[in-house]
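Removed from the display is one protein chain of the complex; every other protein chain stays in position.
By written order: A and B. Residues from 1 in each chain.
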Amino acid sequence: MVVLIFNIANAFILTSCWNYKETDNLTLVRGFSVDRVEDGNYFISIETADMHQAGTEGKGKAAIIESEGESMFDAVRNAVLVNVPRLYWAHSTAVILSQQVAQEGFLKVLDFLIRDAETRLDIHPFVYRGEYAKEIFNTTPISAVMVSEELKDMLHGQKFTSKTLLVQIYEVIERLEGEGISVVMPAVCVTEVNGAKTIKLCGLAIFKGDKLVGFLDEDETKYFCFATDEVDGGLLVVDAEHEGKKGKITLEILNSGTRFKARYKDDEISIQIRIRVRTSMNDVQIEEFPSTDNAINDLKRQANEQLKKDIENLIKKVQEINSDIFGFGSLVKKQLPKVWKEKGKDWDNNFKELKVEIIPEVEIVHTALLKDSIKKGD
Amino acid sequence: MMFISTIIISAALILIDLVPLYKQQEWKIFFIYSFFLLFIVVLGLLADFNVEIPSPSKPTKDLVSLIFGLKLE
Partner (left out) sequence: MQKEIINQKQAIVLMVTFIMGSGTIVGTGDKSGQDIWIALLIAMAGASIIMAVYARIIKLFPGMDLFDLLDKLFGRILGKFIALIFTWYLFHVGLNLIRNTSEFIRIISLDATPQCVIALFTGVLIAYALRCGIEVIGRWVSIFFPVIIVISITLSVIAVDMYDFDRLKPVLYEGLKPVLSDAFGIFAHPFAETVVFLGIAGCFQKQSNPHKIFNIALLIGGLYMLMLAVRTIALMGPVNKSLQMFPPYITARIIKIGDFFQRIELINAVIIVTAVFTKVTVYMFSFAKGMSYLLKIDDYRTLSTPLVFFTAAYSIFLFDNALFMVKWALNVFPYYAIPFEIIIPLLVWIAAEIKARNDKKTTSQNQSTNSSGSNAGMQC
């Protein structure tokens, strides 16, 4: 009798538990974009995976839902007016902010994402370099079914180019709240491939606080990665010169490691960045470039000089924007806490005049499959 | 909701515990037991009517901040 009562009670009370959700009724959110419309409302465009046909077609179909609201959460909930089942947010991977939203401050938008229990902290934020972020979902992804998935895969592909940066929301929070470090997010834009519109990652967006202040292009992003020890691979194109002949030699980065050292001397902070790059020579466009020690050492020297110049130019540019995206401030805080206590209050000014010394050490480990250059016979 | 839950639980407890206790005529524990059960049901009722019941957390917070001179939010 008792067991019976308990079982009946259990069947009603424990199994469904008010939050019961059936997987095939869920509409999974994969990514969404945020725009600001004229009357100050948020306009979100949500890319969803429609699970209703998932079984028959093998792959879920993408469907775009658009909705508008006074706040982010309001806009998200208003999507229920357009779409029958409630959206399920735990699988969202990308959030694309329009340039305007980013300029006005992204925190208002991301607060909801960080706070809500359903969304996760490993969402990738992007800034759309263009007018309306919703345009992004009108493109055709090339390899994946959904734009958001394609975006995520492209980010993870950064180890082949080092021309973008993998950023997750919790890192954004850490950089935003941390002292002496500023937020960066990958930028995304629309290009045409074979007549079809598709997405392209184009560098980084630089923030000061939570407001967008500028962009870096793809090459600058690569140097940014060098300066922050984020390089996993990619190429180094050297404008080389050998015995009067000019041409480009491309080195493939096998791995790279960056060491930082903050120094304090004569009331002045300086930072030394030592970059060790192991490369292989994979593409030589100088005729009869010999594989002698001399020639290789010469190439290394030229690569070093070029890398140093490029990174220095980047740092100068960022110092003009005055946003410490490299995290030099937090480096000082970690290595010279006493100095930071004094200088950290006025870091904006100190960052502008910060001396950064870059010591690149490019090594050429091998020359791929060829021992020597291909020579043209007569 | 809480009221219904407490009623279900109390009903189960009466069957499991109180009836045997009554049969064994263990009066002391029987009355203490029923007193607590009644209390639970009353709590359930109060929760459903949104009545506030004094909770020990605010007074303890005030006490601690008084004794140790702390400023606690």
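Everything that follows uses one rule, which is that contacts are C-beta pairs under 8 Å (C-beta built on N, C-alpha and C of every residue); 3 or more make two chains touch, one makes a residue touch a chain.
Treat the numbers as computed from the prediction; the structure is a model and nothing was measured.
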{"item": "Touch with the omitted chain, as defined above, among A:Lys334, A:Lys352 or A:His366", "value": "A:Lys334"}
{"item": "Chain not shown, touching residues in chain A", "value": "13-14, 17-19, 90, 117, 120-122, 168, 170, 173-174, 177-178, 333-335, 337, 340"}
{"item": "Residues belonging to chain B that touch the chain removed from view", "value": "1-2, 5-6, 9, 13, 17, 21, 28-29, 32-33, 36-37, 39-40, 43-44, 47, 52-53, 55-57, 60-61, 63-64, 67-68, 70, 72-73"}
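We take it that only the chains that are shown with their structure count from here on.
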{"item": "CA centroid of chain A to CA centroid of chain B, Å", "value": "54"}
